[in-house]
Structures are given as structure tokens and as C-alpha cells.
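Here is the structure we will look at.
One protein chain omitted, others in place.
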Amino acid sequence: MRSDVAEKLAKLPPDERVLLRPLVETSRGFYVGAGILAAITVWGMIAYILQVKYGLGRTGLNRPGYWGIYIICFVFFIGISHAGTLISAILRVSKAEWRRSITRSAELITVLVIGFGAIQPIVDLGRPDRVLNVILHAQWRSPLLWDVISIGLYFVSCTIYLYLPLLPDLAIIRDSGIKAPRLYRFVAAGYRDTPPQRARLERAIGILSIVVIPIAVSVHTVIGWIFAMTLRPMWHSTIFGPYFVMGAIYSGIAAILVAMVILRRVYRLQDYFKAVHFDYLGRLLLVLSVLWFYFTFAEYLTAFYGGEPGEMRTFWAKLTGPFAIPFWMMVAGCFIIPFALMSRRATRTPKGTLIAGIAVVIGMWLERYNIVVPTSVNPRWELETIGHYFPSWIELSIMSATFSGFVLLYMLATKLVPIVSIWEIKEGRAMVKEVADRIAGYSGSLA
Amino acid sequence: MGSTRREFLWTVGAAATAVGLRWSQDVVWEADVLDDPGWAPGVEERFNSACLICPSRCGISARVVDGRLVRLVGSPLHPMNRGGICPRGIAGVQMLYHPDRVIHPLARVGARGAGEWREISADDALDQVSERLQALRAGGRPEALAVLSGFSAASMQDVWQQFLRSYGSPNYVADDYYDGSSAVMALMHGIRRAPSYDLERADFVLSFGAPLFESWWSPLQAFVAYADPGAERPARPRFVQVDTRFSRTAARAHEWVGIRPGTHAVLAMGMAYVLIRDELYDAAFVARHVSGFEDFTDARGQRREGYRSLVMRRYRTEEVSAVTGVPVERITSLARALARSEAPVVVPGSDVLHAPNGLLAGVAVHSLNVLMGRVNRAGGVMFGSDAPVEALPTPAADATSRAGLARQPVLNGMPPFGDGDRPVRFAEAMAAADGPEIDTLLLYYANPLASSARPEAWRQALDRIPFVVSFSPFLDETASQADLVLPDLLPYERWQDAPGSPTYPYATWGLVRPVVEPPEGPVHTGDAVLALARRLGGPMAQSLPFESFEALVRARARGLFRAGRGMLLGDAFEREQHRAMEARGWWLAEHTEFEAFWDALVDRGGWTDLFYDTTDPAGIAGTSDGRIELLPRALDEALREVAPERALHVDVGPTDDGGTHDFPLRLIPYRVSTLSSGTVALERWLAEQPGLFPDVHWVPWVEVAPATASDLGFDDDTLVWVVSAQGRYRARVKVFPGTAPENVCAPYGLRHADGELANPLALLDGSTDVLTGLPSWFSTFVRLERA
Partner (left out) sequence: MTRWGMVIDLDRCTGCAACEVACKAENNIPTVSLEEADAGRTMSWMKVSTHVHGDFPDTSMDFLPRPCMHCDNPPCIKVCPVRATYIDAEGIVGQIYPRCIGCRYCANACPYTVKYFNWYGPDWAASERQYLNPDVSPRDRGVIEKCTFCHHRLQKAREDARVEGRELREQDYQPACAEVCPTGAIVFGNLDDPTHRVAELKDDARATRIMEDLGTQPKVYYLQARG
């Protein structure tokens, strides 16, 4: 850190001092990590160039295994994106005070991950050069088009929803003068945190956090519908919309938890990400793990009870057939592990939630796998031969690059904006009295 | 300083991105756009012709656009296939435009088989051959020329024989799909001709292992009979397939009788037992036209048991059931069904004869037709006639040719009743160190290094022959070992005659005509032989006085013009009209000039005579007493001499005792319906699904029962060695519940992607039927090992 910057930093109030430090101070570990991730990302980009050059034949896809890793990652990443916006919006709307330190990191995940999710179907296209046909020749009955729209809207609204609450912090950075003055002057867009500005901002955030919820719900509903609108066994199911939304929130929370544990460690944010946050989020995770079980059970029971032969082929392929390993790993990751860990206070610690979070993230990826692949390779018509699918190194490289690219951008973002919202923390501190009154108000007075 | 570094990085990054984007655009999409094939609205033509890919010789119609052959479909004018065609026939276009086709005559440069060739002109190639032949003759050794001819349609066979005869060599070795059925007919009916089956008028077709819907002489004849497309017979015939293997025919027959290998004839005898016991056979026919049914006294004055007593004594259904594995009720019901039908016919597969007891088994199965009086009747067994084409001139001869013809041929010592597996016998004779001296071998439609059951013998034989010429349009195994390759034209580029399958009772003469311009380089082998005759002059030129093969075919068609019967191929209406007229003894000449007749013949794609006279007793038997011999005397005599341990109608079953510890599984080789030639790789369209199984493609496979596969720990697609005491080859496992647990069904003639041949025939134990020389195909045992 240059000495003038260090000086400026030292002059800032304590919250700013801690939370802005990562913006100006970068460890060697960061560079090494970023370097590795960048290498993986470049590797994946090369893999994609090869895929474009030679054709989708370079994947492990086939007939009837038409969809694989890319569509799995698409559903998965868009699912993760529900972390931020939805959580933060719901918590904001419900005025959950403990949200203050976690909204930023969550919203950042959202915006970055949508991008990575949204490129998956394009990577999956046989003719990416014609992607604009989706606009030029839009066919409105296609759930894929609904998706284009809802993801587009979601991306825009999430970006705004990330940006607005960033404004006061950007202004703080600008005013502190510790980094790229011209850039921050530009992005802070003349925000001075005057009371009228602040009031307008809060109003806008308030409206947005309401608007964003249905959009977020629609996004994953529509993704579920991509599958549900076909007549394929174990896809054609009314539960898919809500199931997907619920799963998305679930994987999103898990992702936040993982991110929080790591951020807490590397940026020493123990004062902001406290035990209570892990406890609360852990409870949320617990609720969702039970919900996940409920939805999954409902889905499989319905399929099983109907016993329709086409349906049963896929059903058994998942439970006891070639997909048994991913299936039961998914059950472990999405239910058994998180439920066991999160149902006990003793394990709702950062460490416990980290394990549970990772289990859920993997489990949810497998859930996407178990949705996409088994149905795809098990055609509805019984005389058709059953396919098999194994991803090629190209697909695996692109998937790794997606993960690494996301983490890399997230890391870089922590160098550009404070990962905990400074102004909201401060506001929270200032509101202790007000909140206490409000809480008292919930139950009224017995007098 | 910091900011300049940053700017620099930004600039580089932006430039790289821009370049990358440009690059990906160019490389990727533009390069991939299909080349414009330069298609303008083309000139369309359609030609009727005939398919030469298999012995069925269906009528085809070729769609030609701007001189390119685009599609082949069945010709609706052909009475036998009536517009239908099989996958192989369709894939003929891929044979024509095969990337591996040899376009130039090749002269060997390096060592034999080294694959070094020099392209030469056809003229030079013909010079080389004619000089060699001239020298042989000059040296007084015309017999040192041999011709191995695989498939020779009609006139090509005649031309080769004519050529060799006038040249002076007795060494013409034909592998013209000899299956021994003509030997059965000769023995029982005194008519040396392969039997025909009037399937289109039969109402019950009982096949003993004949792969009617696959590689039979004419699958199209069987298809048409099965479904009768168009005519809509109220009741279609019932097909019953007796077969060891669950084949396509078994699958689509109305009934499949799964039977133990080699026991077909035993089942036939068991059915005869029921027919005789229940008096269901055609007693009137037997009484009038058959000898040997009742006990009799033979020429030596010995009392002999007749067919009836023999059957009643030896083939009680329980015993037959124990041997064949077919339940007693099934035997009875099959016999009754046969008897109940108005027009049943029994079709023995050629494989009945490919057994150590083959000829006896063939006689036993055909006896059912005799017993039921199904000879020379509508819907029964018939003896068709050849189309009345003009004969070739009588071969001329000079002293040299007479001397050569008098010398001993390489193939001597024929089996008593047949001529089975000539190529193998030829090679074995040649391979011997003190064997005959052959100087020049011409290979026409023959690839013995790949197709022979004794490739080793062939390798040695070729080593002993100084000059080997192949006419193959592909560098197959044998052509690769030749000294000279003078590629033939493909059937779509040449003139040829294509008489219908011997199994089709109505004389039919398809005409193969060029539908596209041939490339420069290859020469019609027929024209090559005519050119050789001209160059050699003398008796050769006199015997083959045709300027081209087209002229020869045309000359032969004069016979049809003069025949005073038959019709040019025509549609269903014309066919019916013609048949009805001829039945009443009327015939109208449509053409008064040969030229016009010829033009119409070319246009229609051939000639046919759909009238068959079932009232002519000559169609029943040509024996001295005019009776069909159920116990052929000649066979009886011969047995005494060459196989005294065997008896007629007794030794008709298997001669082996099943598998051994080392080789537990019986090998059942069979031919897939998609194979157009035993030894050329499948056309790509066919390779994608060569057999019965939608998921089996490209690679040779073997069918294994689920129980056997699981015992051995094999799954679908496990690569295995099929090992017999004689050799081994690689194939993929196909687990198939239709296969009996003790068998392995092995399609032959298929190749691995690298060209490696999977040849089950090379695994055969080498046993033959001494009476016909035919190899035994179902008596070899193998084991499977993971490869």
C-alpha cells in the first residue's frame, strides 16, 4: 500500500477503515489465487474456441442425450443467483436487521452469477453465431424465450438493485480518495448522501426489493418450465416451477454461506459476519433442507404412484439404475448432511455451515444433473434405445472455467467495492433505538 | 507511471480481443459453410436396368441428374420385385461412388503386396496380358491359364468359358453360388437344375433354414410373396421358419420353430411320419408320380424297405422331438398345417446341404414336397426355364487348344454329386509343392484371400502362380497381391444381362445398361476379354466375334425377339394380360423389327415369360420311368461306394456330439442381408445398421445368449476373440435372447474400421460332405475370449 493511501485510510472511521482496506491492500495469496483462476478460465475459453471451431461434436452429447453439462450449469448458476437478490430483498422487505452485513456479498453473487449462468445456453448452442435469431425471430410460445426475457429482466433489475445500495459506499470511497478518484467520481454519480438523496435512495431500494422478488421467482419458475413444458418423463410435472425456485433459494443461501465463511477468514470480517449470522442463515438452510426433502419426496412419490411405464423407466434409472450414485449423493448433499448439521445449534457455526453449504452446493449441482441427464437419455418411447452421456474434457473445462471465472470476478469485485455495506451497517447502528421500539411495538403493550 | 502501464495493458487487451473476435469469425463459421456443389436446375433422366448386387437380380430404376447417379429404386415393371428394392440395392450408388474405388489400371512395381503401383493405361494392361497369353500358347501350355470367377451373371460366364475353351485351358473355376440343390433335383427328379419356388401363389411357405428375408437367392421374391403388395390377396400366405438362429426371417415369419443345429432334416422326416400315419399326404400323386415309397426289390434282387416303412419305423414323433428339440405337438401341428393348406411349399435352405450329411438331408427335406404332391403345381416347386437367348457361336479350336483342353485340369476328382467349394479345392491342389503348374491366374469377381475358408492355401497357391491379374474395381485382399489390376466398370456403367434368380419360376432376363458415363481408366471386363480374344486372334477371335460386350448382349437378345413367347417387362396390367393370353395359347408380336424390339427392351429393362405350363409332365420328372425317386438309385449306389456307413433317409442328422470343454459353443455363421459382396466393406449407409439390431453398427459382432454372456462376464459391445481349433477373429458381443445358449451366431464378411476382416468361415473345421464337396458350416465349435 502506498503511504499516502495508508494515511488516508487511517484517517477514516473504524467501519470504513476495516471494510475499505481490501480495496487498497492486496496480499500475495490473492495474486496467486487470481492467477490460478485466470489460468483455468483461459483454459476453458480455449476449450470453447475449440468447440466452436470443430462443432458440438466435441462434447459428450448425443441422441437422445441432447443436453448435458451446459444446461446443468445453466440451471445451477441461475439457481445460485437467487442467493443474493431474493435473500436480500426478502430480508429487506421483512426488515430483518441482521441482514445488514450480508446483503452486499449476496447481491454481488447474484449479478456475477447470472452472467455466468446466462452464457451457458449460448455455449450449448449449435449455432452461437445465430443467437440473435432469438430476437429477430422470437417465437413467444417457447419457454426458452420466456427465459430470455425473465433472465434479461432479472439481470437488469439485479444490477440496479446491486448498484443503488452501492451508491453511498461509492461516495464514501470517492470522498476518501483512496482509490481511482476518476472512476469512483464517475460511478458515484454525484451522490452526496444528503438527507433528500438518502430518502429517495431508500425509497428506490424499497420499491426495487419488492419488484425484484417476483422477477426472481419467475426466473427459476420459467427455467423449471423449460423442462416441465415437454412431455418427457419426470420433466412434465407441475411441481417444477416452485421446486426450482425453492431449490434456487436453497443453493443460493448455501453459496452465500460458503462465500461468507471465506470472506470472513481472508478479510478478517469477524466483526461483521458473526456467529448469529451463521446461526440465522443456518436455520434458514435447515428449513430449506426440509422443504427440499418435501418437494423431492412429493415429486418422486407422484411419479412412482402413477406408475406410468415411461415415467418408471426414468424413475428407476435414477433410484437404482445408472444414476443411483449421483442420486443418492444428491440426497446426502441436499438433505442428510445439511439437516444433520443445521438442526443442532452446536454445528450452526461457521465451520458447520461451511460444510453444510458446500454439501448443498454440490448436492444442488447433482440435482440439476439428475434432472437434466436421466430424462434426456431415457426417451419416452419404449422402443427407442436408451442413451448414455459422459461429458467430454471440453465440457468439463468449460464448466471449470465457469466456476473459476465466477470466483475470479467475485474476488476482483471485493477489490472494487466494500463487501459489506458500510452505510447500512452504520445506519443499523444508528437505528438501535428505533428497532427496539419497533420490536416492542410488535406485541403492543399490555397496559 | 502506474497509469501508463495500465493504459498499455488496456490497449493490448483490447487489441487482442478485437483480433480474437475477427479470427474466430473467419475460422469458424465461414470455413464451415458447405461448398456450393454448383447445382443448377439439372437434367433429369430415368433408366430401367437390373441390379447385379446379389443373385436376385431385381429390376431397378435409376435416377440420373446431370450425368450423376442420384438414386436407385425398384422397377415397378419387373414381375419379381414389382417396384420393391432392398437396402443393398439402394446402396449401389455408394458402391459406384465409393472413395476406395480403383480408377486406373495398376501394374505392380515393388514386391507383391507391398502396395506400390504404377498407373498404366488400359491398353498397356491388355497388352501385358495378351503378350503373356500369347507366349503361353506359343510354348504349348495353354492349360497354364486359369480363371477364378466368383459371381458371373449369364453371358460373362459364357464368355469366360468360350474364351478358355478356344484358348485351350480346362481351368475355369467358377464359384457361382453352388448350393447343392441342383444335385438333389438331379437325383430325385432327374432334372439337373436348381429348383424354383412359386412363392407368389403358395399359401403356406415352410422354410427349413432358408434365410428368405435376408440373403436368400431372392429376398425380394420372398418379400413380394409375403406381402403381395398391390394385388391384395384376401389371405396372405403363412410363413413358417424352421431355424436354429432367430433371424429376421424367423422374426417376421408367422411362426418360428427354434430347432437344434443340423436337425432340420430329422424334423422333416418326423413330419413325414405324421403325414403318412394320418394319411395326410397326396396319395394319388405319390401313386402316380413317385417311386420308392413302398417296399420294393432292387436291381440286385434284394428286398428293400421303401420310404413309408422307413419313416414309420424310424421317425416316431417322440424320437424326432428328442433329437430336434421340437415338442411332439408342434411336429404334429406343423404337419397338419402343411396338409391343410391348399398350396403349401417346402423350401430347404442351402444350409441344409452344408453339413457332413448334407445331400441326404437335402433329399429328406425335399421329400416333403414330393409327399404333398407339390411339384409342378401352382404355388409349389417348379423347374423354370432359361430365357431363350441366342447361343454364342460354337467355340473354335486349333491344335493348341485341343491339346490344352485334353490335359488334366487342376480341379480333378469331382465329388460324385456336386461341385462344392471349387475355390478351396483349387487352392489346395495348387498349394501342394508338386501341384499343377499355373502361369497366369485371372480373378474375376473373386477375392479368395478374404472369402475362402482356406486363406492360407490360397496364399500358397498365389505364391506358386507367377502372374496374377485381378479385375476387381476395389483393391481387395487378393487384388492387392496381384501383379496387375485392370478394374472392371461397376454395374451402373456397363452392359450386361441379368437372368432372374433360379428360385423364380418364370424365365426372366433383366438387362443391365450403363446409366452414367464411366470414368476414363476402368474397362468392362467383358470388353477386356473380347479385346484379348481379338489380340490373340485365331480361334479366340473366331469364338468371340463381338466388337463390344454391348454388341454381344444385343446379339443374344435376338433369341428373345425370335422366341415367339414372353413379353417386355411391363406394369401389372400388362403382366396379367400377357399371362392370361399365353395360358390360352395366344401370343402377339409387338415388334416386327429387331431394332425397335431392342430399343423397347432397353427402355423396359428386360424380358419375361410369366406363363408356366403345369400340365407338362416333363416338369415333374426326367427319370427313365418318369417318376420321382424318393430313394434315388444313383445315390444309393454311390453311398455303397463312398460312404457305406450311411443310409438314405437314415443319416440325415448331425454327426457331431456337441461342444467340448475347450470349445463349448457351436458356431452358426450366417450372411447379413446388407452384405453386397462377401469381401468388400459395407457401404456406409448399410454399415450404420447392418443387422437386426438398431444399436449394432459398423463393427463385426457375434450374437450370444444372455445366459452365456453373463456366465462369461460379457456385455453388449465387449470385444472378444472367437476362437476355434483352426483360428480366431475379433468381434463385439451382442447379447441376444433369440440365440440358443449353446450357440454363437456369427455374421460373416464384415470388417473392422481398420479393414480387418472377421471371417468365421476361416474357423470352420474343414469337414465336408463327400457326396457334394460342400463344406460343413454348422459343425465347428468355438470359445469366446475377452480381447
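Going by the order they are written in, the chains are A and B; count residues from 1 in each one.
Just so it is clear, contacts are C-beta pairs under 8 Å (C-beta built on N, C-alpha and C of every residue); 3 or more make two chains touch, one makes a residue touch a chain.
In this text, all values refer to a predicted model and were calculated from it rather than measured experimentally.
Engineer: May I ask which residue of A:Ala6, A:Val24, A:Leu144 or A:Ala413 touches the chain that does not appear here?
Structural biologist: Result: among the candidates, A:Leu144 touches the missing chain.
Engineer: If I consider the whole complex, including the chain that's not displayed, which of B:Phe47, B:Trp117 or B:Trp698 touches that chain?
Structural biologist: Hidden-chain contact among the options goes to B:Trp698.
Engineer: Of B:Ala91, B:Ala457, B:Leu552 or B:Ala746, which residue touches the hidden chain?
Structural biologist: Considering all chains, including the one not shown, the answer is B:Ala91.
Engineer: For the chain left off this view, which of B:Arg193, B:Arg238 or B:Arg252 is in contact with it?
Structural biologist: Answering carefully, the residue with contact to the hidden chain is B:Arg252.
Engineer: Given the contact definition stated above, which residue among A:Glu97, A:Glu202, A:Glu384 or A:Asp437 touches the chain not shown here?
Structural biologist: Missing-chain contact among the listed residues: A:Glu384.
Engineer: List the chain B residues touching the unshown chain?
Structural biologist: 32-34, 37, 39, 42, 65-66, 68-74, 81, 83-87, 90-91, 93-94, 96-99, 101, 213, 219-220, 223-224, 226-227, 229-230, 246, 248, 250-252, 256-259, 325, 673-674, 684-689, 692-694, 697-699, 705-706, 717, 736-741, 753
Engineer: In the complete complex, the non-displayed chain touches which residues of chain A?
Structural biologist: 54-57, 59-67, 121, 124-128, 130-131, 133-134, 136-139, 141-145, 148, 226, 229-232, 376, 379-385, 387-388
We take it that only the chains that are shown with their structure count from here on.
Engineer: Could you put a whole-Å number on the gap between the CA centroids of chain A and chain B?
Structural biologist: Between these chains, centre-to-centre, one finds 67 Å.
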